[in-house]
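Removed from the display is one protein chain of the complex; every other protein chain stays in position.
Take a look at chain A:
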Amino acid sequence: MNKKEVFKLAKGFRGRAKNCIRIARERVEKALQYSYRDRRNKKRDMRSLWIERINAGTRVHGVNYGNFMHGLVKENIQLNRKVLSELSMHEPYSFKALVDVSRTAFPGNKNMTPTPKKEGLAILV
């Protein structure tokens, strides 16, 4: 019975959407569409959360996320962001060692000499 399946999926819905078939059918269709979309969004959201956690963890040591990842790439350390965020939360000493490795590989852009500004027709080149 399709109705039985619909009501099984409509558990926990608000108001008539869990009891009345016409409304429940619409809401269940929408819920299934959302879950399809969100299975793909979850991967994006998780990666964004790991990046925020890594950023917070490295800023404690004076390095921001961008410079940290650039240093790791230079040293060919292929730890992914999931593992890095777990390290930053639960293994602080190992994480500090990683931040130091990244900092020796890429100390940041503070000492760059500014590129000379182009004047006149040289701007077009």
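The criterion applied here is as follows: a contact is a pair of C-beta atoms (placed from the backbone, for glycine too) under 8 Å apart; a residue touches a chain by one contact, two chains touch by 3 or more; residues count from 1.
Everything that follows uses one rule, which is that contacts and distances are computed from a predicted model.
Peer 1: Tell me the UniProt protein name of the chain this structure doesn't show, selecting from "Septin", "Regulator of G protein signaling 11", "2-(3-amino-3-carboxypropyl)histidine synthase subunit 2" or "Large ribosomal subunit protein uL13c".
Peer 2: Listed in its UniProt record, the absent chain's protein name reads "Large ribosomal subunit protein uL13c".
Peer 1: Determine which one of A:Phe7, A:Trp50 or A:Phe68 touches the chain that has been left out.
Peer 2: Of the listed residues, the one touching the omitted chain is A:Trp50.
Peer 1: By the contact criterion defined above, which parts of chain A meet the unshown chain? Give residue numbers in ascending order.
Peer 2: 46, 49-50, 52-54, 56-57, 59-60, 82-83, 85-86, 88-90
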